[in-house]
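Some chains omitted; the rest stay in position.
Per-chain residue numbering starts at 1, and chain names A and B are given in the order in which the chains are listed.
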Amino acid sequence: MSESNAAVGPDQPPLIVKIGGARAVDPAGVIEDVAHVVAAGREVVVVHGGSTAVDDTLEAMGKEPEYVTTPSGVSGRFTDEETMGVFSMVLPGKLNTELVTDLRAAGVNAVGLSGVDGGLVTGPRKSAVRVLEDGKKKIRRGDHAGKPEAVNAGLLSSLLSDGYVPTVSPPMLADDGTAVNADADRVAALLAAELGGELVLLTDVEGVYADPEDPDTLIDAASTPAEFAAVEDAAEGFMSRKVHAAEEALSGGATGVVISDAGLRKPLLAALDGHGTWID
Amino acid sequence: MSEADCVTCGAAVALPEDAEVGEIVDCGGCGTELEVVGVDPAELAEAPDLAEDWGE
């Protein structure tokens, strides 16, 4: 599964790198790695999230972040209109501007885009959600969330062929014309699928563990349906979303996905060199 | 305790004491999931079938 230096050549498929959003996570390592890969001639798209920074800003503005749980136990943010405004402030505003600034300072010709820009990421609006509250099933309406389904590939490839590194963050543009929250892993997966690229999901653990309690059980790779099923079974909580994103990327046309540790010294190069859990 | 008619089968459906707008109740007659859209007076509508999505 090791790709060593071949991973950064111009003959490789586009690389889609999903990183966390907050500068606090210190993305310096991954920024240097992106610069290295771009300098070697490979096309790169960077995708970032930043949900914890949204919570911090909501709290700084005196508003409590709201999370809901669906009847089957999936937890997620409920994004009302005011929260949506703060979401746009933090992701395409503060975090994307910082990340593009830092990438450019490292010599990367980054252009920041939200999914709204040029209709880059579109799909159905999900304004109502079933939730479980105090044991009651309820319908909550007014959620500003959507499911990323389509990409303006022309905008992306035009920027890539002009030598830019698109640096993408939610929100996406929903089919009702509103800007809405979307899962950044899923946006990255959709872009990887569209570009036939390789997807690197950097996270705060080494990869998928067969037993999350036991770091010795890291799953190195999954190439067969049985191996993938084992990864799916093993992934819990936020990791199960990354595995779902991997699945969507691969079924949509991505060449491979790796879930790896953002905390390594050269996290992107390490992932390309075989660290983490590879799925293809 | 108030009640309202099921929009599917017409059966009377009893609402819990503390029913809230948005709450989902099941019709005892036909099993339809009903959304409480009003409490005073009680009013029911068919609850939208929202596919639960992993990336919610």
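Heads up, the rule we're going with is that a contact is a pair of C-beta atoms (placed from the backbone, for glycine too) under 8 Å apart; a residue touches a chain by one contact, two chains touch by 3 or more.
Source: prediction; values computed, not measured.
In terms of the labels on screen, the copy numbers for the complete complex are A x2, B x2.
Please note the rule applied: only the chains that are shown with their structure count from here on.
Centroid to centroid, with C-alpha atoms defining each point, chain A and chain B lie 37 Å apart.
Contact residues on chain A toward chain B in their complex (touch as defined above): 70-72, 74, 76, 126, 128-130, 136-141, 145, 147, 182-183, 185-186, 240-241, 244-245.
Within the complex, the chain B residues that touch chain A are 20, 22-24, 35, 47-48, 50, 52-56.
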